[in-house]
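Here's the structure, in structure tokens; my notes come after.
Shown here: the complex without one of its protein chains, the others still in place.
This part shows chain A:
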Amino acid sequence: MSATPVLALRGVSKRFGAVQALTDVELEIHPGEVVALVGDNGAGKSTLVKTIAGVGPADDGVIEWEGRPVTVDRPHVAQELGIATVYQDLALCDNLDVVGNLFLGREIVRAGVLDEVEMERRARELLSTLSIRIPSVRIPIASLSGGQRQTVAIARSLLGDPKIVILDEPTAALGVEQTAQVLDLVERLRERGLGVILISHNMADVKAVADRVAVLRLGRNNGTFEVKTTSQEEIISAITGATDNAVTRRKARTAEGTK
């Protein structure tokens, strides 16, 4: 792991009207590192991702890319820097085949004509280096299972040679086997030296693949943990707010009640 993080957020804040969605959030991603971003609903995970992806720029704070401050105010700026985002709804075209979807918006063109052969070759190459198994690269996306679609969407994000990949709940709607496939893929991204930001509600997934866990609570950092040395309960309590939350309050109440 190198000393300079490829992406660092310093004191990022974001406000929506009367709501302070993010307050002084810090986050660092190193190459070849999987950072899980966890937090309860409304903790600010999506808002944070949007500031990184250039969809909803931060009001305050600095985003550092490879050590120098940058302004990410539009999605394509983020893409050019090397930040690829796979959103939860995947955004694939059901009627196009796998090759068509992988290269959508960046088709390989030879003398004004789509170079289907080269695109198909590159698609197969990419899918096989990622060990992605799909029935054929020439069938419509509609024929693929949820997990296969997820892997295609992730593979697509890699075509732009990004340095950071943001995955928004990649396993949310998947079965056991498919979840395992996606987690395998996340590990392969790490082996390739990419930084991965993994947003997840699923602690098992987080413990399985993440190196570090960054917890957000009510728009603020609530601790960053090394996965190896942290128990699941510690992370959960950071997510819920260990000292003051509904669970502890209820515990206290019921303890009083039984007295």
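We take it that a residue touches a chain if its C-beta (ideal position, glycine included) is under 8 Å from a C-beta of that chain, and two chains touch if they have at least 3 such contacts; residues count from 1.
As a convention for this text, contacts and distances are computed from a predicted model.
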There's a gap in the complex where one chain should be. From "Formate dehydrogenase-N subunit beta", "Cytochrome c oxidase subunit 1", "Xylose transport system permease protein XylH" or "Aspartyl/glutamyl-tRNA(Asn/Gln) amidotransferase subunit C", what does UniProt name that chain?
"Xylose transport system permease protein XylH"
Quick one: which of A:70, A:126 or A:180 touches the chain that's been left out?
A:180
Touching the unshown chain, chain A contributes residues 38, 40-41, 75-76, 87, 89-96, 100-101, 104-107, 109, 112-114, 117-118, 120-121, 124, 128-129, 131, 133, 135-136, 138-140, 142-143, 180, 183-184, 187-188, 191, 201-204, 207-209, 227-228, 232, 236, 239-240
